[in-house]
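Missing here is one protein chain; the remaining ones are kept as they sit in the complex.
Labels A, B and C are assigned to the chains in the order they are written; within every chain, residues are numbered from 1.
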Amino acid sequence: MAAMLRGSRCLFGRSCKHVDFAFVSTRSMASKTPVGFVGLGNMGNPMAKNLLKHGYPVIATDVFPESCKEVQELGAQIVDNPADVADKADRIITMLPSSPNVIDVYTGLNGILKKVKKGSLLIDSSTIDPSVSKEMAAAAEKMGAVFMDAPVSGGVGAASSGKLTFMVGGAEEEFTAAKELLTCMGANVVYCGQVGTGQAAKICNNMLLAIGMIGTSETMNLGVRLGLDPKLLAQILNMSSGRCWSSDTYNPVPGVMEGVPSGNNYQGGFGTQLMAKDLGLAQNTATNTKTPVPLGSLAHQIYRIMCARGYANKDFSSVFQFLREEEGQ
Amino acid sequence: MAAMLRGSRCLFGRSCKHVDFAFVSTRSMASKTPVGFVGLGNMGNPMAKNLLKHGYPVIATDVFPESCKEVQELGAQIVDNPADVADKADRIITMLPSSPNVIDVYTGLNGILKKVKKGSLLIDSSTIDPSVSKEMAAAAEKMGAVFMDAPVSGGVGAASSGKLTFMVGGAEEEFTAAKELLTCMGANVVYCGQVGTGQAAKICNNMLLAIGMIGTSETMNLGVRLGLDPKLLAQILNMSSGRCWSSDTYNPVPGVMEGVPSGNNYQGGFGTQLMAKDLGLAQNTATNTKTPVPLGSLAHQIYRIMCARGYANKDFSSVFQFLREEEGQ
Amino acid sequence: MAAMLRGSRCLFGRSCKHVDFAFVSTRSMASKTPVGFVGLGNMGNPMAKNLLKHGYPVIATDVFPESCKEVQELGAQIVDNPADVADKADRIITMLPSSPNVIDVYTGLNGILKKVKKGSLLIDSSTIDPSVSKEMAAAAEKMGAVFMDAPVSGGVGAASSGKLTFMVGGAEEEFTAAKELLTCMGANVVYCGQVGTGQAAKICNNMLLAIGMIGTSETMNLGVRLGLDPKLLAQILNMSSGRCWSSDTYNPVPGVMEGVPSGNNYQGGFGTQLMAKDLGLAQNTATNTKTPVPLGSLAHQIYRIMCARGYANKDFSSVFQFLREEEGQ
Partner (left out) sequence: MAAMLRGSRCLFGRSCKHVDFAFVSTRSMASKTPVGFVGLGNMGNPMAKNLLKHGYPVIATDVFPESCKEVQELGAQIVDNPADVADKADRIITMLPSSPNVIDVYTGLNGILKKVKKGSLLIDSSTIDPSVSKEMAAAAEKMGAVFMDAPVSGGVGAASSGKLTFMVGGAEEEFTAAKELLTCMGANVVYCGQVGTGQAAKICNNMLLAIGMIGTSETMNLGVRLGLDPKLLAQILNMSSGRCWSSDTYNPVPGVMEGVPSGNNYQGGFGTQLMAKDLGLAQNTATNTKTPVPLGSLAHQIYRIMCARGYANKDFSSVFQFLREEEGQ
């Protein structure tokens, strides 16, 4: 799950549309076979709609029946559970909140793998632990199916407008088939390597993003305390080696930029608790691979403390507000 | 003191030359009055030479007589001490290693303020604690002189080619006069605000730079451990919200970019101990202004530990090497 | 796995033997039924021997046949795998390196649960993630068996002398039965609560221990830099509010105390990589329960960096050496 951002700014870069791995399918719509879709939440819903828009028959399910209404009205066939999706479609996309949901949807009692057909292509766009992606791939392989991880960047806005970025891990020879579907929902589809590397890329990006955001917030706060005008400081940083996405595209200081959450009391955007979740994944993978990530780890702790102190639903750039002296102190 | 970087990359941004506050003096060289210069080290030497090149008579001094030879041969007049410089020039530039040197050169027994003339313009390009800049300004004011802080970004290479960036703090009405001299030595001269804000801007930039560099190193290391190709990961980050100067211009992973210290065993560039010094200044100003800087503080500690473990003279991007598992572990 | 410490000092406190929950079984040795033992490593071996010494017939296994020799010569019966242990004994103790081993030994193809008898008591003394303990307990319950977690503190020395401390989680009504066996191997058997709380107590203690050790090392190093004699500083801390186990019982500065690893080039004791493992468990449980642990997390990162820099096998008090300036710098 990633950020809903206004205008042309998105968590996964301004220049996305120019990169050469962007791809638009040109194959005929006539003979399209059904695509399964599991998980019709804030992200899954607009993604499934985009598949429908591109002419794919969609077989869908969700644990919450009301989540299914919208796509049903648009022509999707709703079934009872993931196993039934697998029974009717040999290409399936899943979009779920976290690792346990993914495990259940694939390997549970009514899971996809209970009825999956040989040769099926299973694409998971959830953001989860890469080791779970690998487990799912191994389980799928036993059933003769192919599993790929393809987490997204770009938020609800990008999901609606079909401008997500997909980072894809899995067998390279299956990438073209996956790309055919993913390009209906995204502007960029990047092949990252073996299963789990899509997750790895997503997690790595968000860890560095969090570090940059907290670092920018500390720096801007310190500069203001030292007598610098925040707009001027941002301008200096952005022409200098301190430059980063958080300083030049999503500045956390109210009044420095237009159209970002800092200008709107940190409403909208990418919530602190979602960032904390992604940093938790980064921390777990770092711990499990014995990789030192001192700043990533501290960034995780700071967002965790913010969640405990009432910032869970504010945009993650509200760390500037968290660090700044309260008025009247 | 900042980084010597190859090619077009410099710590203070690639696009420096395009910004509109760049300025080249066009006034006649005929009537130029002498300029004093104190501190002829690695940075001061080429800076003084650029003043000579622009036709300014230079009156210079340094605690090490041998440091004076080069500029003397080029026509500078060498005197015994800073007081004697102040006796012969009413515009003086100082470029010194750290706060105690600045205090001594200005307020010491043979300091500038002992013989400074009323109305003199004193420009300090050292990187020091902004509160020391303020003290010097107050002491200068008592003598009827004007003090400005103008720390530089850009390293020895930029000093030689006259492409430094100066961040200037002090009375706005004196800025034009300061700029006349500084443009002989730099491509950008940025007015930052009251005395000390030049230092503040420099310190803020370098703190965020350090955070970005360590964050990039952790992220790249984690990504590689998770199976990503480092070049591909850099490419993904650079089109995404993880993008920063350390990922797209000065990548710390050997083999990802050409012409940066990571490709040359971390030789050259901006030494870890110089970064540790700047982070120490950032820490001190943050402590003294009671500003929380959790990541800046941890970045400082990491560079401090690196200095203790033998990395003092390697480029600051060697933090990637410091964090990576030793071979054979 | 915990520390091997000389003399009377152990990681789990000097005063262990005085606490009132220490317990020595007094029931008759005559009718003792066999006890199973899986995992005859550095810790498991002396633990199994102590069971034999107390008159219990032991049925044992280990993946490395040579590990079984010693206890076999002392009368233990060696079988092929954990399932066979479960076939012959209804009380089983397991002592394994990490979570995956525990999962395999209990739920693997030849795992305990394949042949476990109804009503069996399964005690796991490994240090693992509490959530794995809970999973094992649930799996055991399905087979009609009882699982308890009982990680130890005290190291190989304490294992040999039967002076371990056991922190026990599980159904309270089974605690007496567990204690009967555990008191053969330990001086203290503490009931902590539901399944997993034994692990929780162990992990919590070791996290605070790591924080105290690094904190003591930083403090001692800073004090020495500021001109204090290390012995005097330790004395002052130990009569003051800075006092902790690492300052008063296991001081990391060479020469301050006798009989601790700092006096022996950080040989012996509790290895840095074992501490890093326990801190990884603490980190994972904190991440999974969304609990902020800023210092615990940084302690983890520091020990992780130390492992990467060649300190893996030195005692964890070698963090003092890691932080101290190298000679010649």
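The rule is simple: a contact is a pair of C-beta atoms (placed from the backbone, for glycine too) under 8 Å apart; a residue touches a chain by one contact, two chains touch by 3 or more.
Computed from a prediction, not measured in an experiment: that's the story for all the values here.
S.K.: Considering the complete complex, identify which of C:N45, C:T216, C:T272 or C:Q321 is in touch with the unshown chain.
M.R.: Only one of C:N45, C:T216, C:T272 or C:Q321 touches the chain omitted from view, namely C:T216.
S.K.: For the chain left out of this view, which of C:L122, C:A137, C:L164 or C:A282 touches it?
M.R.: C:A282
S.K.: Give the residue, chosen from C:G41, C:P97 or C:G242, that touches the chain omitted from the document.
M.R.: Final answer for the missing-chain contact: C:G242.
S.K.: On chain A, what residues meet the omitted chain?
M.R.: 298, 305, 307-310, 312, 322-326, 329
S.K.: Residue by residue, what part of chain C touches the chain that was omitted?
M.R.: Against the missing chain, chain C presents residues 10-13, 15-16, 19, 130, 153, 165, 167, 188, 190, 192-194, 196-197, 200-201, 203-209, 211-212, 214-216, 218-223, 225-229, 232-233, 236-247, 249-250, 282, 285-286, 289-296, 298-299, 302, 323, 325.
S.K.: Of the residues in chain B, which ones touch the absent chain?
M.R.: Contact residues on chain B toward the absent chain are 276, 280, 283-284, 287-288, 290-294, 297-298, 300-302, 304-305, 307-308.
The criterion applied here is as follows: only the chains that are shown with their structure count from here on.
S.K.: For the copies chain A and chain C, give the interface type as same if over half of its residue numbers appear on both sides, and as different if under half do.
M.R.: Same-residue interface.
S.K.: If you average the Cα atoms of chain B and of chain C to get two centres, how far apart are those centres in Å?
M.R.: 51
S.K.: In whole angstrom, what separates the CA-based centres of chain A and chain C?
M.R.: Measuring from centre to centre gives 39 Å for this pair.
S.K.: Touching two or more other chains, which residues of chain B qualify?
M.R.: Only 298, 323, 325 qualify.
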